[in-house]
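Missing here: one protein chain of the complex. Every other protein chain is in place.
Here is subunit A:
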Amino acid sequence: MNLEEKILEALKSVYDPELNMNVVDLGLIYGIGTTEQGDVQITMTLTTPGCPLHSSITSGVRYCVEALEETRNVEVNLVWEPAWSPDKMTEEGKRALGRW
């Protein structure tokens, strides 16, 4: 398992407390960039701009990745383009919402 995969796996423990679903299955993680030195840059979004939980969730993502042994500096970039849409969710996430 490479570092990106490890990070993605770890992020499955960070939940959106309103939807009670992890940020990976929700499709909030747009990209993970890493360097050999262990610097990490995560690009992510939220389901709606102005989400009142935005600080909590982005901090949670950073804390979670910082806790991994292989990482050094972690930067979280919150972006709104492309906007989140339901098709970004994983099959697991869609099932959990009971819609598909």
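Operating definition for what follows: a contact is a pair of C-beta atoms (placed from the backbone, for glycine too) under 8 Å apart; a residue touches a chain by one contact, two chains touch by 3 or more; residues count from 1.
As a convention for this text, contacts and distances are computed from a predicted model.
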Out of "Cbb3-type cytochrome c oxidase subunit I", "Sugar ABC transporter permease", "YncE family protein" or "Nitrate transport ATP-binding subunits C and D", the chain not pictured bears the UniProt name "Cbb3-type cytochrome c oxidase subunit I"
Mind listing the subunit A residues that contact the chain we can't see here? 13-15, 17-20, 47-57, 59-64, 67, 77-81, 85-86, 97-99
